[in-house]
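The structure is given below, and queries will be raised subsequently.
All protein chains but one are shown at their positions in the complex.
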Amino acid sequence: MTLSYGSDATSTELAAGLSDVLSAKCDLDHVRRVWSEGEFDRSLWDEVSSLSFWGALIPEADGGLGVRSEDVVRSLEEFGYSGASLPLTETVAVVVPTIHRFADDEMRDRLLPGLLSGASVSTAAVMPGGTVALFADVADVALVAAEDGLYVLERDQFTVEPVHSPDPTSRLGRIKPRPDAFTPHARLGEGALDEARLRAVWATAAVLNGVSRRMLDLTVEHTKQREQFGRAIGTFQAVKHLAADAWVAVESSRPCSWYAAYAHQEGLPDAAVAASVAMASASDAARLVGDSALQLHGGIGFTWEHPLHFWLKRGKLLEHSYGSRQFHLRTLGVAIRDEQAGSEALFADV
Amino acid sequence: MTLSYGSDATSTELAAGLSDVLSAKCDLDHVRRVWSEGEFDRSLWDEVSSLSFWGALIPEADGGLGVRSEDVVRSLEEFGYSGASLPLTETVAVVVPTIHRFADDEMRDRLLPGLLSGASVSTAAVMPGGTVALFADVADVALVAAEDGLYVLERDQFTVEPVHSPDPTSRLGRIKPRPDAFTPHARLGEGALDEARLRAVWATAAVLNGVSRRMLDLTVEHTKQREQFGRAIGTFQAVKHLAADAWVAVESSRPCSWYAAYAHQEGLPDAAVAASVAMASASDAARLVGDSALQLHGGIGFTWEHPLHFWLKRGKLLEHSYGSRQFHLRTLGVAIRDEQAGSEALFADV
Amino acid sequence: MTTETAAAKDLAAWRAEIRQWLSANVPRDLVGARPLTSPEVLERRRAWERVLYDNGYAAIHWPVEYGGKGMGAAHRMIFQEEYERASAPPRLNIQGLMLVGPTLMQHGTPEQRSRWLQPILRCEEVWCQGFSEPEAGSDLAALRTSARVVGDRYVINGQKIWTSGATYADWMFALVRTDPDAPKHRGITAVLIDMRSPGIEVRPIRQINGRRTFAEVFLDDVEVPVANTVGEMGDGWNVAMSALVLERGIGRRSYVKYLPLLQELRHLAIASGGADDSATLEELGWHVMQVCRYRHHVGRTIAESSDGRFGPEASLNKLFWSEMEAAIYETGMRLHALATATGTEPALSERYPLWEADYWHARATRIFAGSNQIQRNIIAERVLGMPKEKR
Partner (left out) sequence: MTTETAAAKDLAAWRAEIRQWLSANVPRDLVGARPLTSPEVLERRRAWERVLYDNGYAAIHWPVEYGGKGMGAAHRMIFQEEYERASAPPRLNIQGLMLVGPTLMQHGTPEQRSRWLQPILRCEEVWCQGFSEPEAGSDLAALRTSARVVGDRYVINGQKIWTSGATYADWMFALVRTDPDAPKHRGITAVLIDMRSPGIEVRPIRQINGRRTFAEVFLDDVEVPVANTVGEMGDGWNVAMSALVLERGIGRRSYVKYLPLLQELRHLAIASGGADDSATLEELGWHVMQVCRYRHHVGRTIAESSDGRFGPEASLNKLFWSEMEAAIYETGMRLHALATATGTEPALSERYPLWEADYWHARATRIFAGSNQIQRNIIAERVLGMPKEKR
């Protein structure tokens, strides 16, 4: 299988299908409403559920779409671009495929139908040392990391304590398992935790790149319209160079998540490095793009009324979800310390 | 005593005296010759010696000028600005005052006259873990740090192994003490090592700021002269903003070395913090200014013939002398970890 | 005793005096009171301003003849440092004390000075500034609010934006266009507008951090006496420029303001396990360095200014502190997120929403009072003497 970096037909079609629904149902007014009302966006969740999207990564025989990991990356970018507030990343990229692969038959049969239909909402708390998860309070099913592996907790097995986040629509919360929640039966098979982490990381990187693209598009549009000193501010070199650097940051980050998904799917020796590269570069880009976006919008970007801040805040949340930039850079630093730079654990041949 | 940040009469007069000699004797042709010929610039050394400059910081009664530490800072900047290749920093700011204060009478009487007259050349290897010093091979006297304090070694007590440096005129070398060099008699009194380190740090920061100022001046001048697209490149906003950021970096760094010298002179509780701030900010500025200087000069800046590279290379050497930026930032990080931010050990009242 | 030493002693005595007075008088119940613009808090802030006035501290930089102490920059900066160290309440009438008062002293008529200066000093009349407009941000001279002269009155129509304090200010120091046919920088006039005039509507702007500290001000046939003109009619641009130098300048913000932020970073770093981590220590150290740089830049500028006025170098000040502040808040956002993810002490978690609100505000500072892009142009052209852009 050759790596298409998102340009092949499957990837494009899947993204187009999702994008159609999102652009029809999740326009700026919708995003603004979700941010104002504070409720979980159940109607959009149901719309996406009707696409059979949640099972994208599991085989058709098991009720999924059977596409490859790298083929959902473009869809994840579209999701980030849209501003929708859903546990889309967690469900499609982490929970469904991990349960499909690592749960026993009983658990699969019990949980997958609801997850695939959208009747159950899910989330994942899989990074080292943390039990904070997005959409924790609306999750029916949660993957939760413990010292000895990855557990599947259902709604009555945990409580949720809300915690502050720059993006309240992502409903960040601390998952507090009940004392008896970590049963052997709830534990997924060997390797589930590593797998879930990798998935969460490359998938979130893709979403974050979509967030960055949206911020950049809003900004470039603004600089073409906004006039000062008798000309569009986009004519000023200082403005151009900020925009150009932002574009370079995001466009050099995007292929990294495509590759990370591919390396993971193929089981390449550099899959872990690739995931950290994807997330660290997406964070780098989001910070730079967000910074320039706010600066180039001028005052209007600081008003609640202008939509820019929805993506700014989503970006700020995702930058620190599933491992901060620093966390992933250290992972990469350790990787090169322990392996020669020419090793396939850092740069696999493709 | 109030802090004048370099604007009082003593400071200005001392700097003007040095600057007169340097601008008369150390023009661009002279600098180019020193870089080409590879010899120690003994003639310029003798010129500066004739100013009685080496004893600036020791009392008039002992043959010095009796000025205060902060009053030599502007002179040190002029030295950095001039491009002269001399162990000026080490002699005036480190070796002479440290020996004057910490040596016993016998050593003072034996060494100071030669140091003050310029008959002896001196250097200092005072940072943790290192024995590399500027002008090591021409030094008659060297301060050398050991685990139990600071030692004064004379020419026959050490050998020198040349080591690579971006600035060959600064004659970087590793001082290798002879087996019997670290005698009790050669050891300076308690506190000498801390004192010498502080001095070397704030003084080098001042020199480095002078180096940065010269690079910035050369660059601004170039952008006014060089035309592309039918106008001086200094009219382009991208060029302006690089130059403006460079200026901000160096002008916000300069007062830090003035303050560090003052805090040291006055024995303020934040003297150590102030020295590290001075050096870290001078390194920050030098890197930024050097980067922009080379970029804005375009191709001409890469020719040996153009003088920019003398300051670029001097800057690159000094950035990593007497503690790198990283070393000093860690020192500051440890300082704030161990002290509340409002403590006088971080920010003394003045 | 040399003059210099005498001066140093004088400054030390001044610091001691202020420190002692503040520690005895700062109203503890105002520390952290929120929102600062609620009617109840505003009333207490007015009361505090009267206490400052009664003790002669309302405007130490104003000349003695106008009720100040005629103090120079060094004394002002010490006052500011001690004021911030004491966590004293934010000054309520900044625009009046720093902008309008000094501008009237420079450009006003004797009648204007006797009408307006004392109420500023006593905080009986609070001022806001009406310069920015929707189409006139960085390009201030593009302002469109029009003032037609009808008899001895202006009739003013237009809109101002980003006006802090508009909801409670009594007066606005505004720029309006009195001559639509003159070149852009001509035909602008500075006027003093009673905020209670008919035709003024103030709409607070909801910002991305949820706060409403700025407002839009709509002016619909607002009548203002021509006698409220500051300087010559049509010379408002020059009046405004001398006022803006005051706004960007030294003396309104000391390094002490940043010490509590450094302290919070320190707590966060320790709480999230970074106390022995070299990367975290370097990052903390970098912020310490920046705050020190800011401190000494201010100190140097004061030492070099004999008359308390500052040139284009003031652009360094604004550029530096706004970038420094944004960087401090950025690090704090990361450390707060980290502390939240790993679980931390409630005292720190409670600070996170406040830190975030301040984080967004800190990023706004890179735009207001002349965007940092504009400041860089000013530095390049007026300090470094680089040639002007082709226009």
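By letter and in written order, the chains are A, B and C; residue numbering begins at 1 in each of them.
Keep in mind that, in the parts below, contacts are C-beta pairs under 8 Å (C-beta built on N, C-alpha and C of every residue); 3 or more make two chains touch, one makes a residue touch a chain.
Not measured: the values here are computed from a predicted model.
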Item to complete: Please identify which of the visible chains the hidden chain touches across the whole complex.
Response: A, B, C
Worksheet, complete the sentence: Touch assignment to the omitted chain, from B:L51, B:M107, B:A232 or B:L294, lands on B:L294
Worksheet item: In the full complex, which of A:Y81, A:F102, A:F182 or A:W258 touches the chain missing from this view?
Response: A:W258
Worksheet item: Contacts of chain C with the missing chain: which residues?
Response: 277-282, 390-391
Worksheet item: Can you list where chain B touches the absent chain?
Response: 127, 129-132, 163-166, 172, 174, 227-230, 236, 238-239, 287, 291, 294-295, 298-299, 301-305, 308-309, 312-313, 316, 319-320, 324, 326, 330
Worksheet item: Going by the touch rule given at the top, which residues of chain A touch the chain that is not shown?
Response: 1-8, 220, 223-224, 231-232, 234-237, 239-241, 243-245, 247-248, 251-256, 258-259, 273-274, 276-277, 280-281, 284, 326, 328-337, 340-342, 346-347, 349-350
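One rule holds for everything that comes next: only the chains that are shown with their structure count from here on.
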Worksheet entry | Centre-to-centre distance between chain B and chain A (centres being mean Cα positions), rounded to whole Å | 50
Worksheet item: Which residues of chain C are in contact with two or more other chains?
Response: 373, 376
Worksheet item: Which parts of chain B, given as residue numbers and ranges, touch two or more other chains?
Response: 236-237, 241
